[in-house]
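A single protein chain has been omitted; all remaining protein chains appear in their positions.
A and B are the chain letters, set down in written order, and residue numbers restart from 1 in every chain.
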Amino acid sequence: MAANGTSVSIQDLSLNFGAVSVLRTLNLDVAEGEFIVLLGPSGCGKSTLLNCIAGLLDISEGRIFIKGKNVTWEEPKDRGIGMVFQSYALYPQMTVEKNLSFGLRVAGIAKDEIAKRIARAAEILQIEPLLQRKPAALSGGQRQRVAIGRALVRDVDVFLFDEPLSNLDAKLRSELRVEIKLLHRKLQNTMIYVTHDQIEAMTLADRIAVMKGGVIQQLDAPQTIYNRPVNRFVAGFLGSPAMNFLEGRLEKDNSGWRFAAEDVRIPLSTYAFESEPEPGPAVFGIRPEHVALNSGSGWPFTATAAVEVVEPMGSDTLVWLKLGKQNFTLRVTAECTPRNGETVSIGFDPMRASLFDIAAGNRI
Amino acid sequence: MFSRRNIFLYGTLVVVALYYLLPLYVMVVTSLKGMPEIRLGNIFSPPLEITFEPWVKAWSQACTGLNCDGLSRGFWNSVRITVPSVILSIAIASVNGYALANWRFKGADTFFVILIVGAFIPYQVMIYPIVIILREIGLYGSLSGLVIVHSIFGMPILTLLFRNYFTSMPEELFRAARVDGAGFWGIYLRIMLPMSLPIFVVAIILQVTGIWNDFLFGVVYTRPDTYPMTVQLNNIVNSVQGVKEYNVNMAATILTGLVPLIVYFISGKLFVRGIAAGAVKG
Partner (left out) sequence: MSKSARPNQLFRNLNAKVASIPMVLTALVVFAGGTAWTVLYSFTNSKLLPRLNFVGLDQYYRLWATPRWLISIENLLIYGVVSLVFSLVIGFLLAALLDQKIRFEDTFRTIFLYPFALSFIVTGVVWQWLLNPDFGVQGVVRSLGWTSFDFNPLYNSSIVIYGISIAALWQGTGLIMCLMLAGLRGIDEDIWKAARVDGIPMWKTYLFIIIPMMRPVFITTLVIIASGIVKVYDLVVAQTSGGPGIASEVPAKYVYDYMFFAQNLGQGFAASTMMLLSVMIVIVPWAYLEFGGRKRV
């Protein structure tokens, strides 16, 4: 039985299509009222997992509990879920009102109850003026609101979102992102949200599950995932521009551990190791915004390098240069604009860095 | 406008178009002439004296075998064959295509492949076993038997048509309907059907023309009094007894071709879509 306070519990779930294993003995417990984001590149199995939870795909092994009830083989409608799709999936021949009420009519719910629920959902989502329109007459943002409304009227405990904002343009996306966050605060429902967009994941989630190859790589609060990624994949997937990686060796001398790559030597006295490391090949990673430009010699590590490309982004500036022979990116303030070819000094504190072993890519 | 390229281009097209229209023209003018004029004149000249008698004769008096009640009998037979065949074959194939597209189950694809391969098998190979089956269930020679035969042979192409159409519809729509609690028939009737009217029109065009124009199944699976129009036309035109009445023959030919021609001219571009799909049938 699932523990108390757990809304959705996935136990040893596996899914195979023939010989291809899509999800591998996956476990995930989602707390009551929690906002979980499944994040990963396409093909990582995140949407598949969501469809399994919804009951739209038959699983191969394992069990799924929702609200303590084993729903592994229940029909989607009996699971107490509502779902919002990437393409909105509104029934084109029905008006917005009919779209919202379709599931309720199928379930044979009384007319006045249907009307009450639609009124409430329409009010929350501010779509009252649209109720008599057909989906074709709505904008993308309005369509997605209706799609959310369809999940809302079902009066369910768990909301499933399958990349709901991917079809919208950037401006609408950020607006609706905030609305979804407010909606969650208001309804206090459990929400499971699939996306490949790390900004959505970072901003919306109570916890993020980063997935790859049908396996959850890391399940943690957004800040933890960002600052202490458990492996090189998670480190590289989050953050834009991506984390800088230097390949080299982990060595120990009389002043302590240090990282050596070609002509670069980084002292690691401030780095918090997971456990006592062993010398050998390793990868050193540091995020572009954790590197300072021309800020003196107060850093545990400093170096000089020639600037190759400067990209002013408006809010900040990206500086591309070579450290040794490896590409290196810095994110600095917008006021700071070095010229191409100019030699600059950089510095950082290895405390903010991440170290991974080179073979498995796990955090050291 | 009158560049050499255009003169060549339009000239060629017009000449070819005239060639294609010529038989239709000859059919019409011949059917409006009296026999004496046909014997004297040439088939391309317009009628000197227009007469509708050949049409009347073709419709209500022309003889096939012992029946001398004209093509009207074949016309109504064809109607009684075509209407139920079209409805039955499309009903079966659309539900089946929907099941194949959205409710895949183990083994379904195997049967589907056999069905599609079957579409390429010459009918001659399957004619006789079907005679036996129909005889066993007592439908050999009846219109119902022919309706079943048309439904069977319409199935591969129609199922393919509907399967491809339903597959091209967004999968998420189907999933949303399942989350909303609609089942197999509920989704088919309330979501899929209202969205797929164009493909139904294409299927209807395909089937109406195909079944109306059929000759082989009609001649094999019906008796003289239940012959469809095409079989009757062939018997009228190619009967060896009596004097050949070319004007009546041509009137009968136009009458037989009228239904598919009307379907063709009304449906326009949808017809092209239909035959492009139906062409696979060969």
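Observations on the model:
Following the convention adopted for this analysis, contacts are C-beta pairs under 8 Å (C-beta built on N, C-alpha and C of every residue); 3 or more make two chains touch, one makes a residue touch a chain.
Every value quoted in this text rests on a predicted model; they were computed, and no experiment measured them.
Looking at B:Trp55, B:Phe75 or B:Tyr98, the residue that reaches the missing chain in the full complex is B:Tyr98. Only one residue from B:Val147, B:Leu161 or B:Val220 touches the chain missing from this view: B:Val220. Of the listed positions B:Gly34, B:Pro47, B:Gly118 or B:Pro224, the one in contact with the omitted chain in the full complex is B:Gly118. For subunit B, the list of residues touching the undisplayed chain reads 9-10, 12-13, 16-17, 19-24, 26-27, 30, 38-39, 42-44, 92, 95-96, 98-100, 103-106, 108, 111-112, 114-115, 117-118, 120-130, 132-133, 151-152, 155, 159, 183-185, 209, 212-216, 219-220, 230-231, 233-234, 237-238, 246, 249-250, 253, 256-257, 260-261, 263-265, 268, 271-272, 275-276, 279-280, 282.
To be clear about the criterion, only the chains that are shown with their structure count from here on.
Interface of subunit B with subunit A (complex): residues 170, 172-173, 175-182, 186, 190-191, 194-195.
Within the complex, the subunit A residues that touch subunit B are 51, 54-56, 75-77, 81-83, 85-93, 102-103, 106-107, 150, 154, 162.
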